[in-house]
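A short write-up of the structure that comes next.
For this depiction, one protein chain was excluded, whereas all remaining protein chains were kept in their positions.
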Amino acid sequence: MKAWQLENFGLNNLKQIEIDKPKINKNQILVKVNAVSLNYRDTAIVEGIYTPDLLQFPFIPISDASGEVVEIGSNVTKFKKGDRVTSHMFTTWLEGKPKGDEPLNALGATVNGGLSEYMVLNENATVFSPENYTDIQASTLPVAAFVVWFSLVEYGNIKAGDRVLVQGTGGVSIFAIQIASALGAEVITTSSSDEKLEKAKELGASKVINYKAHPDWEKEVQKLTNGKGVEHIVEVVGGSSIAKSIEALAFQGNIYVIGFLENMEAEVNLFSLLAKQARIQGINVGHHRAFEDFNKALDQINIDPVIDTVYSFDQAKEAYEHQMKGAFGKIVIDFNK
Amino acid sequence: MKAWQLENFGLNNLKQIEIDKPKINKNQILVKVNAVSLNYRDTAIVEGIYTPDLLQFPFIPISDASGEVVEIGSNVTKFKKGDRVTSHMFTTWLEGKPKGDEPLNALGATVNGGLSEYMVLNENATVFSPENYTDIQASTLPVAAFVVWFSLVEYGNIKAGDRVLVQGTGGVSIFAIQIASALGAEVITTSSSDEKLEKAKELGASKVINYKAHPDWEKEVQKLTNGKGVEHIVEVVGGSSIAKSIEALAFQGNIYVIGFLENMEAEVNLFSLLAKQARIQGINVGHHRAFEDFNKALDQINIDPVIDTVYSFDQAKEAYEHQMKGAFGKIVIDFNK
Amino acid sequence: MKAWQLENFGLNNLKQIEIDKPKINKNQILVKVNAVSLNYRDTAIVEGIYTPDLLQFPFIPISDASGEVVEIGSNVTKFKKGDRVTSHMFTTWLEGKPKGDEPLNALGATVNGGLSEYMVLNENATVFSPENYTDIQASTLPVAAFVVWFSLVEYGNIKAGDRVLVQGTGGVSIFAIQIASALGAEVITTSSSDEKLEKAKELGASKVINYKAHPDWEKEVQKLTNGKGVEHIVEVVGGSSIAKSIEALAFQGNIYVIGFLENMEAEVNLFSLLAKQARIQGINVGHHRAFEDFNKALDQINIDPVIDTVYSFDQAKEAYEHQMKGAFGKIVIDFNK
Partner (left out) sequence: MKAWQLENFGLNNLKQIEIDKPKINKNQILVKVNAVSLNYRDTAIVEGIYTPDLLQFPFIPISDASGEVVEIGSNVTKFKKGDRVTSHMFTTWLEGKPKGDEPLNALGATVNGGLSEYMVLNENATVFSPENYTDIQASTLPVAAFVVWFSLVEYGNIKAGDRVLVQGTGGVSIFAIQIASALGAEVITTSSSDEKLEKAKELGASKVINYKAHPDWEKEVQKLTNGKGVEHIVEVVGGSSIAKSIEALAFQGNIYVIGFLENMEAEVNLFSLLAKQARIQGINVGHHRAFEDFNKALDQINIDPVIDTVYSFDQAKEAYEHQMKGAFGKIVIDFNK
């Protein structure tokens, strides 16, 4: 089969090769991959700035993949040939806390990912793709969309009517606007671009703040909420912005620190934190049961993933390059293009 | 002011009178009532089959009322004159558990209700009416709609993608279809009428079961859910139907026993209950904080209350009679008609 | 190895045999059993009144076993040879809900149990025995003690200071007294025997009610709690007693219906249920993660399992007969006796 392998750090070490189709064990399934999507994490792995010590070259990168089951192990009861499935990144995190003595194993990092014609998945690390989604759409979910669901639903116990602040319009933030508004929340979005804020409104944001016009955006948030603040903040900036986020919160509000932030060193004024009785919650994707819940929910709520550009399998490097320079929505590789 | 007073049990003892406008204390507001809606509870009070021992004649009946603030007590900070507000039935149940030593005080029963031109409400037992609702619409919420929210959100912690079974198309059940589907749940509705099931679909039900065609409707529920069952049942039948409800549940599912049921004596097979690890939860409306949450949510999610007939203030007895014989949707009294 | 096999229903079909030591797969461990304890469930299985349709003869009965790891599968990382371990009854219920499409597999029923010199356990269906417990003590935990923890902690979210009603002094109830009081609850116990009530006090009960002297024990509970009622009831009676239990509850209290009750048909007055906003929760043991939590907790809190009689391996039938006629505390079989 055809596959892209990362042989060392650096995009020039991503090589297309021909290798044998992988074999599955009794608890695994073999999936014919139809589409994968990229995340910042994937580019960080290639560049050696994400868990470099855990990686063993060569390996097949990219965690987010959708396709069709073509073979099942003898113990597998959940899936059958022909089922449309999507990968779950943390292959051994089923529910609750991961098993105490095991590290989290991750597709496209410590375990081979989806950038190959066929891919091995554990029965317990796979979900059914949402019924009305194409594989291209389903491939956008496992990291960027699911982390929003995991934050708001599993940690945040979000209720319709809650207020959610979304920073910017990156891949996670676009999904945050869509998911939070589909769950009945009132969404406030910040950006430096009025054009992007217009798009944010089309995607479900009720209120928007151009932080160039309002550098004190946290005060603007308080103003837009009649001094009540927001219950949830999907934090993707970090650094000194955390202090502003605390000011924008409602009493007992939640800041979800999600994945890679622009600035991973935050200065937090603990007095503000305790006066607000605020919570800062670190989040790194989520567990399999919640991803199953999310995919089941997508059969009921309407989320139309925003896709910037679709590349072909042979254009994998162009896809990475596009991801690195930024996009409005997801970068996808369509294996049938 | 004009008011209807109940002087003794029986609808013939409901009398329209002229009395002085009531006075408020420091923590209360005076509301000019624009609309009230009726519930089975209101007719049961008139007929003396609901908490008759707690009632002291005469009193003004009906718990659900919407209108405009015309006067505020000196301690009141939450409301100002002109605010559009709706009543909360349990006037002393603010949050969590009611205060241990206090009975629950209820509008239109132990405390004067809304069937008068002006009405006294505690600041802590009043909510802002949803912004986009008329007073007629808002008056339908405090009992029939809110009890569904309280069940599914406060007790059931419902998530988008959950499955909800709604029995029949009475007042509570119609709201259950609308609220559950607006929260992203998959709704299954039962009825003996195909016509009503069609309406249920229009209101948001994904799947329907005519229990005349399928007396074993619990098996039909399992079939429609691929053998998984439903996470939530809004139980309005009771009696031997509870046993069927348990069979229709998913593992660890919830049955919410809501208000007056057709049959208040249930025979429960405890073996089925424990094999399913099921929960039966008694529910009697809810507390003020959750009603505030619900009204806030209604600014974000679209619920268009189904109203069967609107009567004028002078037609109050006709409204009661209509409520007693049954309706599809709510019976409302519009004070400005 | 020596083993007891059940060849058909009836204690006379329990036969001691010699068979080969079982083999383990990659994810399993082999345990040298040192002690097993009996539950009502074990006698019900022998008598064919518990899940008879799921059983396939012959099989080795009894779910609760403690011993020492003597062999581990190649994938096993959690345990090593020499570790002291205890079995977890539901071998495929790891956490949250069991996997949707799998039935619950249970040791000593659909899977071979512990009444043999060696026993195969899944790595994920085994826990470390509490450090300070003998194997005899640890073998009493998996059903009778754990179901109390699962009820009060996982479902009931018990807090120190809560009030717990325990009915009688059977195996589960004795553990309920000990566990609830160790968790800081105030325990009220009922019995028809003053002598047993004295023992209940020694085990941690704060207050006791002889229900022969007080047939209206639910009123006595209200009196002993200043009219507040109890937050939790460990229900082991069922039938018409459920109605009394509801009366004994605090507002929003919980009744845990645990395992086999004296009377599995309950008549529930739903009006009482909803006026109290009470919950009836069916419970059937629990999942592996919670059993791990419980064993970890036993290293910190002092629970000294009450053991009525210890039999030798060859006396297995006498142990069953004792269990069938009732005991104060657990019946254990010590393989080294």
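Think of it as A, B and C in the order they're written, each chain with its own count starting at 1.
Here is the rule we use: contacts are C-beta pairs under 8 Å (C-beta built on N, C-alpha and C of every residue); 3 or more make two chains touch, one makes a residue touch a chain.
What you see is a predicted model, and the numbers here were worked out from it, not measured in a lab.
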Touching the absent chain when the full complex is considered, from C:Phe79, C:Phe294, C:Tyr311 or C:Phe335: C:Phe294
Given A:Leu14, A:Val31, A:Val257 or A:Ile303, the one touching the chain that is not displayed: A:Val257
Of A:Asn25, A:Ser192 or A:Asn269, the one touching the omitted chain in the full complex: A:Asn269
Given A:Asn27, A:Asn210, A:Asn284 or A:Gln315, the one touching the chain that is not displayed: A:Asn284
Where the unshown chain meets chain A, residue by residue: 97-98, 100, 228, 238, 242, 250-252, 257-259, 261, 264-284
Residues of chain B (touch criterion as defined above) contacting the omitted chain: 77-78, 94-96, 99, 101-102, 289
For chain C, the residues touching the chain missing from this view: 153, 157, 159-161, 181-186, 206, 293-294, 296-301
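Basically, only the chains that are shown with their structure count from here on.
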Chain A and chain B, separation of their C-alpha mean positions in angstrom: 39
Where chain C touches two or more other chains at once, by residue number: 101
